[in-house]
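Here the complex is missing one protein chain, while the rest keep their positions.
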Amino acid sequence: MVRFFCLWLLALCGLLPLQPIQAQSVDAPIQQLLQTHGEIIAKSSRKSIGPAIDALAGSGLPEAQVVLQRWQDKEMWVGKDTGLFVFGDKDGKELLATDVADGSTLGPFVAKDFKQLKPNSGIRGMIAAALVQFQLSNPDPIVRLTALSAIERDAEASHLTALRASIDGEPNADILARKTRLERLLTIQFAEDDVERIAAIKGFDGDLGVDVRAALNPLATTQIVASDTPLTGSDIRGIIAPGSDGFSETDAYALLVADDKAKPIIDPEDQKQILVANINGGSVAGFPVSTLDTQIARDEAYAALAAAGRADPVATQAETATILAGFTFYERYIGAPPNVALAAVAVLSNIENKVAVNQAVDLGLDALSLASIYFLAAIGLAITFGVMGVINMAHGEFIMMGAYTGYVVQLFVPDYTLSIILAIPLAFAVTFAAGVAMERLVIRWLYHRPLETLLATFGVSIALQQIAKNIFGTQARPLTAPGWLDGSLIINDIVQISYIRIAIFILALLFLALFLIVMNRTRLGLEVRAVTQNPRMAASMGINPDKINMLTFGFGSGIAGIAGVAIGLYAKVTSEMGADYIVQSFMTVVVGGVGNIWGTLLGATMVGSLQKGIEWLNPSNTLAAQTYMILFIILFIQFRPRGIIALKGRAAEA
Amino acid sequence: MSKHLLSTTAAAVLLSASAALACDAPIKVGVLHSLSGTMAISETTLKDTMEMLVEQQNAAGGVLGCELEAVVVDPASDWPLFAEKARELLTVHDVDVIFGNWTSVSRKSVLPVIEELNGLLFYPVQYEGEESSKNVFYTGAAPNQQAIPATDYFLEELEVEKFALLGTDYVYPRTTNNILESYLKEKGIAADDIFVNYTPFGHSDWSKIVADVVALGADGKKVGVISTINGDANVGFYKELAAAGISADDIPVVAFSVGEEELAGLDPSNLVGHLAAWNYFQSAESDANEAWVESWKARMGEERVTNDPMEAHYIGFNMWVNAATAAGTTDVDAVRTAMYGQEFPNLTGGTAVMLPNHHLAKPVLIGEIQEDGQFDIISQTTEVPGDAWTDFLPESAVLKSDWKDLGCGMYNTSTSSCVQIKSNY
Partner (left out) sequence: MPKDATSSFGEKYLGGSGGLAPQSVGAKGVETTFIAKHPSVLIFLACLAVFTIGVTILAEGFGIGVISTSFVKTLGKTLCLCLVALAMDLVWGYCGILSLGHMAFFGIGGYAIGMWLMYARTELIVLSSLANAPLPPTPDEITNGIATQIFGVVGASEFPPIWAFAHSLSLQLAAVVIVPGLLALVFGWLAFRSRVTGVYLSILTQAMTLALALYLFQNDSGLRGNNGLSGLQNLPGLDDVPQSAVSLWFFWASALALGAGYLVCTWVVSGKFGSVIRAIRDDEARVRFLGYSVETYKLFIFTLTAILAAIAGALYYPQAGIINPAEIAPIASIYLAVWVAIGGRGRLYGAVIGAAFVSLLSTWFTGGQAPDINIAGVTIQWVDWWTVLLGLSFVFVTLFAPKGIGGLFDLIPRRKGETS
């Protein structure tokens, strides 16, 4: 009894499998098949896995589909000692295993005795491609869509037949449309008949899909060939002159050398090696070593060596030019038969034109989005700096405070939608309070010393930044957008914009409206304008300038807080995020023209479009875009010191 | 210096006389990691790691019968301050070894001081290579231990034909991308199929770059992204990637600077399947790693994660302890000689070996991001020996580092001469 209990305990602890592995149906054909390819399956490399997948997919065994699927889902394990494959579900240190053959439970095992098969995404793609044949006519539409995605990613010639066969019985209209389109694309790539292919190609005229271009571009591939006799033929696209776009004279010459049509050129390092190898009694081919300290001298020495037959002859600069002149370079279609290639080129050129237009639209959207972000970051400043004339260097830190408020709210409210709805008024409240406190404690003493406001608020800024670091750490904190803001609005494969950016854009418009309403339609706005224009006069009319200044500053700061939530949603939340926006924000306000919200709007649009424009000109260096954008702004302010929309008259001097 | 030498020889003599030696002063271990400023979050973790390692070693009896003492200074993410603090550690505190630095620029700042004063530095972070100092042991990955295997994985396993090399504009991405460009060309990838982009630190507006990457797929070639984007700029990048609906099956992204710590800054659910290449992941399955993660969490809190540079310090520190024990002294030159060939088990299984070029032989791991912010290791190579000078740039291919036999870190094999004894900085 005791002994039995001990055994049971041991088994429970996983030291002994409850059910010995022998219970597994080792002789099942699917297990046998897996065993045959056991080694390459365990090796799990895309380069060698092919036969195993093909064997499984082509085995005709009913279990093959399940095995492939669960293997793809990383649910297949292999016994370290037995080498047998099982399906497994890891639970803590235990592995709940089932038989690959019939799905019967084999019992919990010690997970360490098994190795999980982890097919990488390349192999998973291959498995998915193999599974297509089972899935295309599956009753479950989701499975059929999975199969279509697999074909889109990894198309094979065999898919074309399977796809065609499945089109007739397709009940779902959307899936049918996708299948048909995919069938046309596969026809372009794999069909035997050129006429069929050309028809399919022409069917895509003007289509913006990346997949269409991906199918057509390989057909239009060309190769450059050199010839000293004129080449004609339908596969010749035309003549390309050395030294023209992307085909330098060096490339051209290298092509000739590779074709054994010209002598090679030697690079200085190789030349040096050969010279060194031929040093003989302090001289090389009669040239004393000490004189070989210029390239010209070395060339001469090498030429002497070559003349003596002790080195390979090489071409000099002058020779390369004459040799090059003796050849004509042609571009030849190699991707497809000439008529197919020409059809592809014709359709592609139409598409490319449309693509260019759409890319410009997309760039415009990006610029607009960036502008709205700058506007959002700057609008609070437009109030505190533009209306009140207060330089608030801590403005960026108010943005940061808003973002952190959002993060803290998400810690307590796990529902992302609710937390954002809560975070926005809370962020406003927090930064409003901070703004009022700062106005009361610091700024109101300095209304006549603007330069010192700059420095005092800078002090507040670095203090706030460090406090945020001490509380939240320097690592970025997650601020996650609700699910309905995930993804992008896709107009076509080129023009798309993420919903979160659209939300920011709308928020910016809302703020603009809010600003205009508050300033122009409310009592507060009237009083703000009065205090701004003439505080003494306003005071004598019964307005309390102190209170108005406080509220205005709080309002501007509060808006910065909301902007912080928005910016945190699309980018990152760190203690230094405010510092990233402060200089840009000031420039946005100054460029636009201080004291005018429309100016700020224009300023943001200009800064945003300018940056995107420069990025487009130099796509490999975003940093350069920022640099030149700032340089441009500096120059712009030199020539229009009061901004795009300049205040005129007395207000301008205030 | 001579005083130091005298005391260590004296210690050695005493040691041979009697094994149980009472130490008059603890052995000092300098820790040169930023505790404030932009690099604080990454480097503070390493400072805590070092303190933990020193404590563990003391609990195990110290080194050479002496207690270890960690001397922690704060260079505050300020590069000139790194040089100043290194000098302070070596001259004022008289430390026997320094564990420190994260960024390349901080290392370049420290190099002249370490070499002038003949100190010993263990540098734990993956870096761009192209450097070899007599006084530095590089326990992080050289490009051939991270970038090249990851690129091979792209080429062979994912059959990527077109590459987008995205990086933050500083030395590590610049050099790494340079090496990769040259490597890819060698592998037959045309120059037109390599798109390179550099962004500033902390960049947040990624929409255009992501759109550019998507557009690369227009010529029917499979696109892959190799990311050397640093720090919190990754947050915006991955958010934009997720918003554009780019799945890892369409355009895989492999990152060299994104580890467990960095993923804490965003919601990983949309990034499942994207990749990272390191020499260590927390999810590695080995007994040593389980114990390591456990002791780390016990010390720092359950939510804390371990990462690659921590493992590098773990290996580096233990190798130093073993080398000092083998040499019978903590004298820099003696320890350095004893370091060559030192072996220590990796946390990921297998054994790390210290090579004469001051780099480690370590396995390369590739992991897929999972929902929980951990990595699923899908590929693990055998130990790859670290290479100080890359084989894929013409100027560096001829260079070789061998401090053991050649006594030179920049040896030109084509002219058979030592270019310079000091390192280039």
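Letters A and B mark the chains in the order given here, with residues in each chain numbered from 1 onward.
The rule is short, and it goes like this: a contact is a pair of C-beta atoms (placed from the backbone, for glycine too) under 8 Å apart; a residue touches a chain by one contact, two chains touch by 3 or more.
Note that this is a predicted model, so its numbers are computed, not measured.
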Quiz item: Quick one: which of A:T36, A:Q223, A:T250 or A:Q295 touches the chain that's been left out?
Solution: A:Q295
Practice problem: Out of A:A356, A:L411, A:I462 or A:L617, point to the residue that touches the absent chain in the complete complex. | Solution: A:I462
Quiz item: In the whole complex, what residues of chain A lie against the chain that is missing from view?
Solution: 268, 272, 275-276, 279, 289-290, 292-295, 298, 391, 393, 442, 445-446, 450-452, 454-456, 458-467, 469-470, 579, 583, 586-587, 590, 621, 623-624, 626-627, 630-631, 633-635, 637-639, 641
Quiz item: Considering the entire assembly, which residues of chain B contact the chain that has been omitted?
Solution: 35-36, 72-74, 76, 78-80, 83-85, 87-88, 91-92, 104-105, 108-109, 111-113, 116, 128, 130-131, 169-171, 174-175, 177-179, 198, 200-201, 395-396, 412, 415, 417-420, 422, 424-425
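As a working rule, only the chains that are shown with their structure count from here on.
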Self-check item: chain A and chain B: spacing of chain centres that average the CA atoms, whole Å
Solution: 26
Quiz item: For the complex, which residues does chain A have touching chain B?
Solution: 44-47, 74, 118-125, 149, 153, 210, 213-218, 246, 269, 273, 355, 359, 362-363, 366, 369-370, 373, 469, 473-478, 480, 486-488, 493-494, 496-501, 567, 570-574, 576-577, 580, 612, 615-616, 619-623, 626
Quiz item: Can you list the residues on chain B that touch chain A in the complex?
Solution: 36, 38, 40-41, 153, 156-159, 169, 192, 195-200, 202-205, 207-209, 211-212, 214-215, 217-221, 231-233, 235-236, 239-240, 242-245, 248-250, 252, 261, 264-267, 270, 273, 366, 368, 376-379, 394, 414
